[in-house]
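Excluded from the complex is one protein chain; the other protein chains are retained at their positions.
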Amino acid sequence: MTRQIIVGALLLIALIVFPLLSPWSTVILTVALCEGLAALGILILLRAGQVSFGHGLFFAFSAYVVAFMAAAKFGREVLLLVPIATAASGLVAALVGLFIVRYRAIFFGMLNLAISMVFFSLLEKLFSITGGADGKRVPRPTLAGMTLERESFEFWMFYITLALAVIAALAVARYLVSPGGKALEAIKSNETRLEYLGVSSRKVLYGAYLTSGLLAGLGGAIIALVSGHVTPELAYWVRSGEFVFIAILGGAGGVAGPFLGALMFQIIRGYAAVYAPETWHAVLGVMLLVIIFFAPAGLYGLILGRKRAGDAT
Amino acid sequence: MIRRTLAAAALAATALLALPAAAQDKPKELVVGIATFLSGPASVFGVPGKNAADLFFEEVNAKGGILGVPVKPVYVDEGAGTNQLISEYRRVVQDQGAQVMFGAISSGSCNALAPVAEDLKVVNIMWDCGTQTIFEDGKWKYSVRTQGHAGAEMMATLLYLMKVKPDFKTIAVVNQDYAWGRESWALFQAGLKALKPDVKIVAELFPKFGAPDFSTEITRLSALRPDVVLSTSWGGDLDTFVQQAAARGLLKQSTFVLPLAESSMERLGAVMPEGVIVGGRGDHYFLHPKHKNSAEMQSFVKKYKEKTNVYPIYPTFHMNQAVTGLVKAYEKASAAAGGKWPTKEQVIAAFEGLEFKSLTGTITVREDHQGLEDQLLGTTKRVPEYPFAVYDNMALYPGKLVTTPVGQKSLEWFAKVSQDLVNDKSIETFTYSK
Amino acid sequence: MSEVILEARDLQLRFGGVQAAAGASLTVRADERIAIIGPNGAGKTTFINLCTGYIKPESGSVVFAGRDITALSPRAITRLGIGRSFQIPQLFIENTVMENLLLALSAREGSWSPFLRLDRHPKIDEMWALLDIVGLKQTGHRIVRELPEGMRKLIDIAVALALEPKLIFMDEPTSGVSSHEKFQVMDTLTRALDARATTAIFVEHDMDVVARYASRVAVWSGGRIALEGTPDEILNHPEVLETVIGVGV
Partner (left out) sequence: MPPEMIFLAALDGIAYGSLIFLVAVGLSLIFGVLGVLNVAHGSFYAIGAYVAASAVLAAGGMGLPTWLAFPLFLAAAILVGVVIGGLVEALLLRRIYGKEEVLQLLVTFAVFMILEDAQKVVFGVRPLFANAPMNWLGTVEVFGIFYTRYQLILIPLVALAVLVGLRLFLRRTSFGRAIVAVTQDREAAMAMGIDATRIYLFTFMIGASLAALGGALSSATTSLTPGIGSGMIVLSFAVAATAGLGRIEGAAVAALMIGLGRSIAVYFAPEFDVLIPYLIMVAVLLIKPEGLFTTVQTRKV
């Protein structure tokens, strides 16, 4: 337990300090935090033994909500856009979750994928509304009423995102040790017994799904703001696969894992983009194999010295 | 704790922001970041673009670089997705210190990168993207385009079709389902309505980008028998479409208008029949009737072929224009600044009104940062010298003639295009010769 | 005589060409401890599965405390007050023993607040007490996966008891327990059941256990009850000796 807190705190301090030393990194770090938030959502589902290859749906949905609102006359304010867009993704998760919690394992993963691909296709098809494959520009909104230049906007967005990520991570950590969170592990290990406790595994999973949708939505809303552009690619299945990748890379053992994974992912991708611009996918693929075969508990597990995912709770 | 840290961070950031811009001494090297597709279907343009850039920068450096400063190209993969592209773009500027960026191929990327370039205050050359809206709907101080736009391309295509096949009655369109496919059709359609209001549009098909199969579309077109089939598709999509259409006799049945076919001609080889209207997003063609025998062209085609085993296609010419334009702008800016290394703002200012020779003609960058580029169209012909079709019955449209005037919007300009343009005196015509 | 708590009437079910239930009927009163005996494949576990909603009969009905539960889900039936343990223990094997019990406790109490830590449940002491009754207090912090089968069987029962059911089905509660410990285990279980006034129905192979702890015995054969009666009557019945216990054993 204490080691986890130390890991989390060190990560946090590094994140607080790094942008001050290297201003160009703020956006990349913010992007990493956003992906970390989505991967945190994946982590929750992983606790229940479920994997979604479609969380790009929630990520992209809130990003487009931000894009549409920021382009419209109203809602050009970060403090308004982020909660509204996140809630919108939560609403979608609430709807999709109604039937998706009936499915398990491969079907759970594939249905998520199918639904996100429907959304992806719609974003591409409805050219006149969504801008098609080229996406939509997101004009920079005000932050707490202030119109900021790029650099200070990015600067503040990073720290806001960091604060939100810390809050989200702590809340999720709390949720995972609550009866509902522990019941998720029960879904993974024995759903029959859960039913024979009189507990609806669907309800338990629904709560988790909703939370994970909200987290992905939060990440998507912020990424739309900092990159200033949204494209359907945010909903593509490979992107959703990356969230799972990040969750496993970081390790599903603790809430700091996804953020550790997301940072690592950005670092690898950054280096690969410089040194192997034509084969950076392969570099990531090899990295993923190495993690799965030699450190299944992910980076987080490596740091904590644990061998198996799920040992740390 | 967090609050105090934030306060400290804010102070530090303000300190960073307050740093004065570095004095404009000659740098050791000029880093040029190039956004191009290195993965995904559009790498059929991106990789030739990169290969050409390597060649051109080698040449520039062999001559001592720009104003004596060697140039170092750095590549960014556009295929990684827009959001990733934006952060890579920033990294190249902020971390690797690029002073000039080439961004990009896709119009979507250009739209996304233009505001980023403004924010970063970096010279951004839109080296290949075509959307006309970028300078018509927005003002971008730091971005320029060293080639024509979709409006000029579609106008020239329309004029050429009106010239060689004035009496067609029905048309169908099969475009890729993304901004380029949609926008190019909107423009073409607007002009068509003005020039030939009685033409019937029998089908508007927008198959998915990267579709592997057009059988159903071809069946539909075979049944509808339109006089003209327009497709602004490119790359693998165009190859597949032409191949499947040719196999099923559709190319004989309708006149095909393929404004981007120049980039597919060599690959399509014997599949491409005679009589298809083709273009190459500008006047780019390695067999350009006026420039094919110039020393520069011959040397480029030879070097490019040695390096890649194929003939150069239009993105390589666009890359040439971007590199040449950059060199000329730096020279012009430096001359204006009394021989000193120019600031980015001076370079941008030098671009306005800049005129320079490309491999296939002359490019003029207008005051709105839009390039004027001639447009070459032709009809395919099979000749013994090449195992693929070549242009015949060519028409060269001056950039000024077919480009929407400054301050006007292309869609509106197309809607009032007049018949006179079809046979304007400034249009040169050529037939194929060895 | 106390009131009837469970009544299964003429349950029928075929699967895979086997008549798993062929008119199975049983009436259970609140103060009873019923042992179900019979050869393998007689339909004993199927009967439990039918009564707890795991599978649905083709015809027949199950009435619990005056309510028809035939079509209800295991979840709904559990909530009405029927608990069960399994032939193969069904536990959350990656969790600790205490977490298994606490989840049952949370289910019973409906305590699902995300602000509550499971391991700080206000009624955790009750669970420690329960664990003590089944003699497994020392295993509370162990991960279930690491425990031997016999202990898991008891934990499985403890989890069912944590729900405080009115009626509990136990599928071979002593099957993983060494023979010299069986009586001890059954003694503690019986104490726990008595303390909660829980009705119990258990499948059992050990006739000594049946003789000592059952108030009534039902002999299963071919998907239905072939015989029922007091342990004395049944265990001395010649037919039972032959089919269930095996002559000469």
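Per-chain residue numbering starts at 1, and chain names A, B and C are given in the order in which the chains are listed.
Throughout what follows, contacts are C-beta pairs under 8 Å (C-beta built on N, C-alpha and C of every residue); 3 or more make two chains touch, one makes a residue touch a chain.
Here the structure is a predicted model, which means the values were calculated and not measured.
Undergrad: Just name the one of B:125, B:205 or B:297 that touches the chain not displayed here.
TA: B:205
Undergrad: For the chain not shown, which residue from A:19, A:36 or A:109 touches it across the whole complex?
TA: A:109
Undergrad: Out of C:73, C:87 or C:175, which touches the unshown chain?
TA: C:87
Undergrad: Counting contacts across the full complex, list the positions on chain B that touch the omitted chain.
TA: 39-41, 43-44, 46-47, 205-208, 210, 212-213, 215-217, 219-220, 222-223, 235-237, 239-240, 243-244, 247-250, 264, 267, 271, 310
Undergrad: Suppose we count only contacts with the excluded chain; which residues of chain A make the list?
TA: Against the left-out chain, chain A lists 46, 49, 51, 53, 99, 102-103, 105-107, 109-111, 113-115, 117-118, 121-122, 124-125, 192, 237-238, 241, 244-245, 248, 278-282, 284-286, 288-289, 292-293, 296, 309.
By our rule, only the chains that are shown with their structure count from here on.
Undergrad: So which chains are sitting against chain A and chain C at once?
TA: Chains in contact with chain A as well as chain C: not a single one.
Undergrad: Can you name the chain that lies farthest from chain C, using the mean of each chain's Cα atoms as its centre?
TA: Using the mean of the C-alpha atoms as each chain's centre, the farthest one from chain C is B.
Undergrad: Which pairing of chains accounts for the highest number of C-beta contacts?
TA: Per chain pair, the contact count peaks at A-B.
Undergrad: How big is the gap, in whole Å, between where the Cα atoms of chain A centre and where those of chain C centre?
TA: Between these chains, centre-to-centre, one finds 44 Å.
Undergrad: Averaging over Cα atoms per chain, report the distance between chain B and chain C in Å.
TA: Spacing between the chain centres: roughly 76 Å.
Undergrad: Could you list the positions in chain C whose residues touch two or more of the other chains?
TA: Counting only residues that touch two or more other chains, chain C contributes none.
Undergrad: Can you name the residues of chain A that touch chain C in the complex?
TA: Answer in residue numbers: 174-175, 177-183, 185-186, 188-190, 192-200, 310.
Undergrad: Where on chain B is chain A touching in the complex?
TA: 2, 5-6, 8-10, 12-13, 16-17, 38-39, 74-77, 80-84, 86-88, 90-91, 93-95, 106-108, 111-112, 115-116, 119-120, 177-179, 182, 208-209
Undergrad: Give every residue of chain C touching chain A within the complex, in rising order.
TA: My answer: residues 52, 54, 73-76, 78-79, 83-84, 90-95, 99, 102-104, 106-108, 111-119, 121, 159-160, 163.
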